[in-house]
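Moving on, here comes subunit A:
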Amino acid sequence: MTSTRIRSLVALGAALAVALLPLGSGPAAQGKTIKIATQSPLSGGQAALGEGIKLGTQLAIEKFKVNLEKAGFKVELVPYDDQAKPDVGVSNAKNIIADKAIMVVIGHLNSGVAIPSSEVYKEDNLPMISPANTNEKVTDRGYPNVNRVCGRDDVQGPVGAEFAAGTLKVKTAYVLHDKTTYGQGVAEAFKNDLEKKGVKIVGFEGTEEKSNFDPIVTPIKAKNPELVYFGGIYDQAAPFFKQAKEKGVKAKFLGPDGLDSSDFVKIGGKAVVGTYYTTAAAPASSAQAKQFGEEYKKKFGKNPEPYAAESYVATAIAIKALEEVTKGGKAPTREALGSAIRKVKYNGMTGSIEFDDKGDPKKASYYVMQVTTDNPEKWSENKEAKRLAIAAPAMKK
Partner candidate 1 sequence: MFEAVDVTKTFGGLTALQRVTFALDGGIASIIGPNGAGKTTLFNVFTGLYRPDIGAVTFRGRPLVGLRPDEITALGVCRTFQNIRLFANMTAAENILVGMHSRIRLGLRDVLTRGRRFVDAEGALWQRAGVLLERVGLRGKGNEIARNLAYGEQRRLELARALASEPALLLLDEPTAGMTQAEAGTLMALLRRLVGELGLAIILIEHNMRVVMEVSDRVTVLDHGEKIAEGPPREVQADARVIEAYLGRRAATGRAVP
Partner candidate 2 sequence: MLALDGLDVYYGEIHALRGVALEVRGGEIVTLLGNNGAGKSTTLKTISGLLAPRRGSVVFDGRALTGVPPHEIVARGIAHVPEGRRIFNRLSVRENMTMGAYLRTDGHVAADLDRAFELFPRLKERLTQVAGTLSGGEQQMLAIARALMARPRLLLLDEPSMGLAPVLVEQIFATIVSINGQGTTILLVEQNAAMALSIAHRGYVLETGSVVLSGTAGQLAENAQVRRAYLGE
Partner candidate 3 sequence: MIAATAAVAFVALSSAAVALFPRSILVFLLFQGSLLYAYVARIPGWLRATLLGAAVLVLMPVIGTYNGYYLEVATQVGIFVALALGLNIVVGLAGLLDLGYVAFFAVGAYSWAIFGSPHANVLFGGTGFPLPSWWFYPFLLIGLTVAAGTGVVLGLPVLRLRGDYLAIVTLGFGEVIRVLANNLDKPINVTNGPRGITPISRPPLPLEVSYAVGFYFLALLIVVVVILVNRRLEDSHIGRAWEAIREDQLAAQAMGVPLVRAKLLAFASGASFAGVMGVVFSAKQVFINPESFTFLESIGVLAMVILGGMGSIPGAIVGATVVTVLNLQVLKGLSLWLNELKNAGVTIFGYNLANLPTQLEPAKYERMIFGLILVLMMIFRPQGIFPARRRQRELGEQ
């Protein structure tokens, strides 16, 4: 292709673009539309979790938008794919704040994307409610627009430790994590707390491995701990626990809320029955959670992923705050919505949520659940082993 052809191509492209001009310029009735954006990985290896966030939000919007629509607003979901990449997340964030109809962001999955992106949201006081970012730094920066409905690593870890030492009364434990912000964070918090309680940690390691856990299991089996903790997500935890069990590891298994998915038993099968996990989402036996699970399954044809419930709750809170600021049909502002969110008292399937001055839930209730069957359809029938409520630590200054 010669430069002449480049030239003509450019010219052609320009003509085409002019012809299409009106298409990309957005809907005309912006003032009466409220958009709720999600940012999460929708492609790549973490897409399953990211999609859960999007779907949870979608379900909540459809369910709770009635009042807003009555007030004359159209409520729309705008899903963004952050590809789990910080640079993509930031550029999306810039795009989001430029769209004045977007009032709130539900996201992200990865703290590594959430932190730089929320710096951008802060520029325009755009509220963000995170369903999944457990890293302390997310809220410890004390931004007025950043909130989360999930627990912090330094809360959930100790919950697990309390259960292991207090209820299970184990003497030795082996801790493995997935080398992600989340998995390592919660595993370290768990380990530190457990050591304080006098339990011996016989091993603490990380791994990015996803399939073959043989070489990790072999020393665990030799050390024969009473408890194995995996800090991470079900798609790694289940094969790990399964391979460990098959290889003859006799320990009890424990993990964080990343395990809370019916896929956990779908992958792990019989081997993972009896596993404990900590979660902020109420047992599905509670009416709300049960209803959520059923509606989700009905709409999307599958069981909710971890964080789908949290996204649902986060969206519900956002909509509640939106109803507050749009009273009398007045157009909402991001700033007003931000402070309204901080004032919401919401009672849902993850317990009652009220934000403190950093955006953490004032008091997080945690459940320790035990897997009772290898039938994924009956995931909701998992047994509640313990219930704990712990307040988020105050901001370290």
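Assume contacts are C-beta pairs under 8 Å (C-beta built on N, C-alpha and C of every residue); 3 or more make two chains touch, one makes a residue touch a chain; residues count from 1.
If you want to know what made the cut, all candidates are chains of the complex that A comes from, given by their letters.
As the structure is a prediction and not an experimental result, all values here were calculated from the model.
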item: Neighbour of subunit A by the touch rule, complex-wide, chosen among 1, 2 or 3; value: 3
item: Interface residues, subunit A side, partner candidate 3 - complex; value: 1, 3, 6-7, 10-11, 13-14, 17-18, 20-21, 23-27, 42-44, 47, 51, 54-55, 58, 76-81, 83-88, 90-92, 94-95, 97-99, 110-113, 115-116, 119-120, 123, 135, 137, 141, 179-181, 183-185, 206, 208, 300
